[in-house]
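One protein chain omitted, others in place.
Chain nomenclature is as follows: A and B, assigned in order of appearance, with residue numbering initiated at 1 for each chain independently.
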Amino acid sequence: MRDILSTLIPRLGRSGTDSDRSDAETSERPASDRSVDGDVSAGDPAVRADGGVTDQRRSTPGRVIDAVDDRFGSDFVESLPFWGPPFLLMGLFVYGAIVWNLLISLTDFTNFGSPDYSDLDFEMYTRALSDSGVISATANTFILTIAFTVATLVVGLCLAILIDRGIRFENTFRTIYLLPMSLSFVVTAQFWLWMYNVNNGILNIAIGVFGAGPIDWIGNPSVVLWAVVLALLWQFSGYAMVVYLAGLRAIPTEHYEAAQVDGASTLKMYWRVIIPQLKGATISAAVVLMVFALKAFDFLYSLVSGYRPPNGADILATKMVRESYGNLNWAYGAAIAIILFALALAIIGPYLVYEYRRGHL
Amino acid sequence: MAQLELDDLTKVFQDGKDEIVAVDGVSIDIPDGEFLVVVGPSGCGKSTTLRMVAGLETVTSGQIRLDDHVINDVKPQDRDIAMVFQSYALYPHMTVHDNMAFGLEESTDMPDSEIAERVEEAATMMGIDNLLDRKPGELSGGQQQRVALGRAIVRDPEVFLMDEPLSNLDAKLRSQMRTELQRIQEDLGVTTMYVTHDQTEAMTMGDRIAILDGGVLQQVATPLECYHEPNNQFVAGFIGEPSMNFLDVDNENGTLVREGFEYPLAPEIADRVAGRDEVVLGIRPGAVEVEHTSAGDHRFDATVDVVEPMGDENTVYLLFDAWSDDNALVATVSGMRQIESGESVVAHIPEDAIHIFDGETGEALHNRTLVDEEVADVTGD
Partner (left out) sequence: MSDTSTPATDGELDGSDDARAADRPGALERIDASRVALYGFLIGLLAVYMVPIESGLVTSIKTSPTGVSETLPYMPPLLPETLQFFTTEKWQTAFDALSRGLVSSALYAVPATIISAFAGSLAAYGLTQATWKERYKAPILALFVAGIFIPLQAVLVPLSQFWSNIVNVADLLGFVWALGINDDYAGIVEMIVTHVAYGIPICTVLFRSYYKNMSEEMIESARLDGATMRGVYRRIVLPLSTPMFAVVLIYQFTQIWNDLLFALILISSSASPAAPVVLILAGLGQSMEGQDFPLRMAGAFIAALPTLAVYVAFGEEFAEGVAS
């Protein structure tokens, strides 16, 4: 017996390729069983619902599927019916349409009918660059987007911190702050039109208390953009609050306690320990808010019930729709849309890369 | 029932530009009905190996054969393999009955009545027949464990795969389930591959154990073979608790030497280590004898450093008086024996119990000598 063992040892080398044929006592009996089993399964694949598939799959389409799966991963073909159709529909309407839009922007398409794709040039873009309307709309787009985003983030953060301080009826507070977001721009535009009314609006009554005003919030070109920002701030600060609240909840309680043990004041604790950890929440909230700002078209349209927003509040989104659907300058509208798209891409592109690097995609 | 063969199985993960070899040319034959425990430290590739067998991980190279059919490209759902996960992975929205019936419903055309019958039968076997109408959320950890096992059993698959199924249980329940699992596997006779990092589970449960380290198979053998006849220093150190003592020594013409330490070898052992200058002397703590005789051949003056009473035995840390470093030798002695920290003793390292490993490769050059009846234990059924 000792000899059997000692002959075993050199075989089981460091490389560890086992195969252990020498272990006769344990493997011989099963080996004979195996041959019986093997015959059964090889002879009648139908008996085995499972292993038999190996044999059945050797048809030509089966081989193609295998090859595709080999290239893309084992579930690729099987998963295609799930994500394929939605992807196709979305791809066609979003990305197909953008390419098409780019093409239309290179034509001279106006009025009714179909665009003529035989003569493509950048005329519409040069026209846009020299159009003072486009330039001021671009400036307004920037002002609106940045002012609205920054203000909403700040207000949302303050609300979130206050609500996070273990107050009662937290859900009630949250629900009410978030309520305006469930309303349509068309609806909130009606409310704010009334708020901003020169004669009877609450805002003018409020500043009247301090002896100021009345101000024509909508009619004054230098004020209207800020009036829009305030209305949007009202509508979306609840959103920023909810995002920040989720971010605050993700911070371990120990961080608060550690900062307090370290003797930091409440203000310092938030500024130096908590807020830096909200970077991710800030970035994703900011991107979403910028998209909401782009949708301000609905709000501006509803303020005046028309394509021409109040003087001083024209943004690229409204300008684009007005050129296309008001003036039927389709190609020109498409070119403005591409400019708007490029601006949006400048924000979204880096954001997507950032999220991808963090592994959040 | 089936024989499972892993042939030169390799898995390489791509991590950016880096390639990480998780499993490196592993070959194991698991005969029909065998309970094979795959054991190793975390990150050794044991779970990856199991997941390749399940079809949850693609195979980079090599083959997996089930009864001589290559199943590398067969989808998990077509392999007729049942797996028990560490988290149990029960379907939370289904009752215990539905959890257990799911596999049969999806993989066979069996009529409902027969499915119900088999579920009933398996549930009785696992002692959960009174829980069939409950949902997993209403069960204790141990009960969920049983459901997970029952779900595997009811399928009557070719192969059972188990990925650390007991590690979420408390110690008492774990040892209970260990016995039960073994019994069930024996009754059903289903080829089983069981992954664990716990060498106690490996020793007590497996017909054979496969030890993996760094993706490389170190040894496949019965538990006692692995314990007494380790292939190399890694296996020797991994199997056994407390683990084997290792002393780095020089081989000077058949005498193992280090500062203040000389260990002459019998001629037949000396022959085996001839030509290797740096070797490692290994001795199981249980084989070290703590005596009060005087020093001599294989006996060394030592001082008791720490005593850890374990109840039935004491773990004793000994410091050799002649050594300047604090390299301790661990010995286990009977729990009934009075031994005090600071006591002067003599440590006897019996020559028939030593292991010698190559200092560079770790390969076992000499393993302990077993008397005949022990050998019978090692290989006998």
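One rule holds in what follows: a residue touches a chain if its C-beta (ideal position, glycine included) is under 8 Å from a C-beta of that chain, and two chains touch if they have at least 3 such contacts.
What you see is a predicted model, and the numbers here were worked out from it, not measured in a lab.
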| item | value |
| --- | --- |
| Contact residue for the chain not shown (choose from B:Phe102, B:Tyr194 or B:Phe234) | B:Phe102 |
| For chain A, residues in touch with the removed chain | 50, 69, 72-76, 78-87, 89-98, 100-101, 104, 114-115, 159, 162-168, 170-171, 173-195, 197, 199-202, 205, 234, 239, 242-243, 245-246, 249, 253, 256-257, 260, 266, 287, 291, 294-295, 297-298, 301-302, 305, 316-317, 320-321, 324-325, 330, 333-334, 336-338, 340-341, 344, 347-348, 351-352, 355-356, 361 |
| Where the unshown chain meets chain B, residue by residue | 11, 13, 20, 22-23, 42-49, 51, 54-56, 75-83, 85-87, 89-93, 102-103, 106-108, 151, 155, 163, 168, 197 |
